[in-house]
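The structure appears below as structure tokens.
Of the protein chains in this complex, one is absent; all others appear in place.
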Amino acid sequence: MQRIGVFVCWCGSNIAGTVDVQAVAEALKTEPGVVFSTNYQYMCSQAGQDIMKQAIKEHNLTGVVVCSCSPRMHETTFRKTAAAAGLNPYMVEIANIREQCSWVHKDMPTGTEKAIILGKAAIAKVNLNTPLTPGESPVTKRALVIGGGIAGIQTALDIADAGFEVDIVEKKPTIGGKMAQIDKTFPTLDCAACILTPKMVDVAQNEKIRIFSYAEVTDVKGFVGNFTATIKKKARYVKEDVCTGCGICTEKCPQKKVPNEFNLGMDNRRAVYIPFAQAVPKVATIDPDHCTMLKTGKCGVCAKVCTAGAIDYTQKDEFIEENYGAIVVATGYNPISMDKFDEFAYNQSKDVITSLEYERLMNAAGPTAGKLLRPSDGKHPHTIVFVQCVGSRCSACDEKGKEYCSKICCMYTAKHAMLTRDKYPDTDVYVFYIDVRTPGKSFDEFYRRAVEDYGVHYIKGMVGKVMPEGDQLKVRASDLLANKQINIDADLVVLAAAIEPDKSARPLATMLTASMDTNDFFTEAHPKLRPVESPTAGVFLSGACQGPRDIPETVAQAGAAASKVIGLLAKDKLTCNPCVASSNEIMCNGCSSCANVCPYGAITYVEKEFRQPDRTTLVRRVASVNEAVCQGCGCCTVVCPSGAMDLKGFANNQIMSEVDAICK
Amino acid sequence: MENKNLREEIIRRSGVNPLKCMRCGKCSGTCPAYDEMEYHPHQFVYMVETGDIEPLMNSKSLYKCLTCFACVDRCPRGVEPAKLIESVRLSVIRQQGNNHLNTDTIPDIIDEEMPQQAIVTALRKYNK
Amino acid sequence: MKVSYFPGCTLRTKAKQLDKYARRAAEALGVELEEIENWQCCGGAFTTSTDEIATKLSSVRALNEAKVKGQPLLSVCSACHNVLKQTNDAMKNNADFAFKANNYCEFEENYAGETEVIHYLELLRDKIGFDKVKEAVKNPLTGKKVAAYYGCLLLRPGKVLQMDDVENPTIMEDFIRALGADPVVYPYRNECCGGYVVMDDKESAKKKSSKVLESARLAGAEIVLTACPLCKYNLEKSGMDMPVVYLTELLAEALGVKED
Partner (left out) sequence: MQIENKKPLIVAFCCNWCSYAGADLAGNNRLNYPAEVKIIRVPCSCRVNPMFILRAFQRGADGVILCGCHPGDCHYTSGNYYTRRRMALLFSMLDYLGIERDRTRVEWVSAAEGAKFAATMNDFVEKVTALGENKRLEDLRCKK
């Protein structure tokens, strides 16, 4: 029989408000095995933990039940406390009477009654708990960063700085991501390229970092400390180690009409191209969809002009396997498609553009060499209308927009408006806003400067329709403060498009078994306390793949993710989860059912000698679980026909006893 | 109290939840009848929400809405202001003697080419 | 191909040409229009309020008749199409309304929105195919600059009507192209003409209609195309010098079946 101690937490009034903690402690006192029962204001506090430690020692407790918040919150805390008092930490069970009781029920009698039942279930389980000892697994001291934008770059640099090897996998031909396309950064207006490209060069020169550009992760196996990733290096038809990046091929290629994705299709590139001057790695890539040689076998100009002999039309996609201890997801974001918002005439007029396109129009390396010219006729626009929240905060229907606030638009729109007024004082700039959201350091001051110093017209209201007429855009909108409908004849309309996670994130999440929210942003292990870790051990999150964020936040998170990775890689051994499957060899009949369903291949079969009652020996084939590989899902326990397979910590009899306790 | 009931009725009949409105004003930014209206689509949503319905019921704005559904389709929050306006209008015209269109005057309004569609629609919109 | 046909009251009186040419063109394209027996006026507008039942029953009856015949229900008039389609959607998705309407109508089997409601344009696009229409054209309207006027009833509410992209539709432009003419795209093509408000405020309707035609004129249109008798009326009354014709008339002309 166990000697169990019960500790009921008030959590201030969080629990005590709807649960009579005194009554709960009293009611649980008489449960089988319980020798001690108490309640305290904050069990997780130092004083609360001391009460537990003392009780364990005084009453020789062999098991502990804490009736408190969710085990996802403080299970680890209380297990550590128990361990400090000399008790096996896996003899502690939590009854969740906060998230699943006091917070969701309103009246005291109901809450108290349910809390008592939950407590009884936990006690019934602890009665059958056995001390568990975690095993250990080795750590591969290398990290994989998926995505080479500013988030991935910063994470990789920080991890490499601590002395660990890092691989960056970037699906585009160059690292740099969205930040490379941005002209200036708010709120300080420093040039994005000036602060980003040195970091890109650092990455290229860092001997701890390898860049797999134009590559994708196609498969991930394993678990924390021991991942194996398959990386597909797409054929770029250029030998990366031979190409000098001189760019002669990109000048001579006769295929001139390929939309340049770096400038968002506002100008053209060749079929062989280097995305931009500061690309890393600075090597050419042949676009197989447009290359005449690859499509028809006739051309070969680039190979002829390449003095280094780097062109190779026979290159094939290459798959490589690499081992890692940790994986950082930094897949970033994209602006959403404007197809569903044609009241703003994005598809009807070239002069209705997105903010990212405006960014390229302002950039000295952009399609207009930094001159603000309209895409339609190359004229200078004198009236520009910015529309905020296009597709953000939109709950009308799922496929149209996004329900969340995209967070960065208010600030970049203020930046665009300010820069436009600064460079072209003859231009009238209107910004239609619903709310201006500027919670960041020096952000609101920045926005106010746009209004007060630069004379940007901020109008509270929304544009209802944009009508291209002649060479003008008739903008019909509401001015809510004046209670008027206004019409503006604009030359250019800029839409602050909502942002969404990159399309590659969803399949990647499946590969990593990392969870996502309904918007396909990766979820964090805890929204407040573990913001850069995925709930899947060994997978970390960096940048906008987790939610909309600006550059400073991204860099901060990238560093945080890196420090978590470093913390993991610094360990030689990892403590494994001891709640793993184990097979009772006497009962096992070697049928292979368990091995067939195991997603990790953790179950193997061994020939084992058994002494028979008649003293002869019999060799039988029995299942054996590799505890370092088993993740403890328990699927095997259900398929086992003889009941030999069980899961430690969630054993059949433990769950049954919980069921019984609840149904009593 | 009576006002509260009226508010509930208008909301229930329209099937619209005015609380979903985020006050962006896109409905009013897109409304083709805006200039003829004394209260504009976004005000209908707000005033129904706050229960300030009396002025709406007395306003000729009720009869200026074209039911063109531009506000319904373009609202980012799915609020559907036109349905709310219709609901307020029904609260008025369903009362005895509150028909907006005087049937005696119809012969004066219509001309040779006026399609039946105009008359039946107007009767449905303006009269009980 | 046989479809059920709901002409609507205006097509019987003021918009006879719309009806006549719709029938002739359909015949030329090998589609038989079977008129709904004893159809009643759709009411011209779909009342959005959830407690209006009786005013929608004529549509429910027409929809049910098409269902019994196992045919799609076709209409040409934008208003009829809009009312039928919205009523059908309510029968499908609003259980309360469907329950009450079925109680009134007492059909042999409850109607639950089974009928496919199509507009004449959808018949041409989805059932016949614009390429087939193009093949059947005898007098291509080459060089004619035609501006499609959608108005509101054909497109909105987009969630229910689902004819085309609400903000950037192409169905009428594709239709115009099939007839050999040049479509003119202009921003007011899906703005309201003033609709029934003409009964209350002629000036208001005139203002809106003239904006539409002005916009079409600026874009270079020679002629404006519509499917709605009320749109045609309002546009013509705006005082602008721009011919407005029904789409079926233009179709009949191109197919060579306009003259008797």
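Letters are used for the chains, namely A, B and C, taken in the order the chains are written, and counting of residues starts over at 1 for each.
In this section, a contact is a pair of C-beta atoms (placed from the backbone, for glycine too) under 8 Å apart; a residue touches a chain by one contact, two chains touch by 3 or more.
Nothing here was measured: the structure is a model prediction, and the numbers come from that model.
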Among shown chains, those touching the left-out chain: A
Residue in contact with the excluded chain [from A:Ser13, A:Thr76 or A:Thr110]: A:Thr110
Touching residue (missing chain; options A:Gln100, A:Thr427, A:Asn483 or A:Ser504): A:Gln100
Touching residue (missing chain; options A:Val35, A:Ala83 or A:Cys635): A:Cys635
Where the unshown chain meets chain A, residue by residue: 70-72, 96, 98-101, 103-106, 110-111, 113-114, 117-118, 121, 509-510, 513, 515-518, 523, 535-536, 579, 597, 599, 631-635, 637-639, 647, 650, 652, 655-656, 658-660, 662-664
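We adopt the following convention: only the chains that are shown with their structure count from here on.
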Chain centre separation (chain B, chain C; CA means) in Å: 24
Separation of mean Cα positions, chain B and chain A [Å, integer]: 46
Chain C: positions in contact with at least two other chains: 159, 166, 191
Residue list for chain A, restricted to those that touch at least two other chains: 343, 397, 465
Chain C partner contacts - residues on chain B that touch it in the complex: 12-15, 32-33, 36, 63-64, 66-70, 72-73, 80, 82-83, 86-87, 90, 100-101, 106, 109-110, 113-122, 124-126
Contact footprint of chain A on chain B as seen in their complex: 20, 22-31, 34-35, 40, 42-43, 70, 74-78
Residues of chain C touching chain B in the complex: 8-10, 13-15, 41, 43-45, 47-51, 55, 77, 79, 152, 155-159, 166, 191-192, 194-201, 204, 208, 228-230, 232-233, 236-237
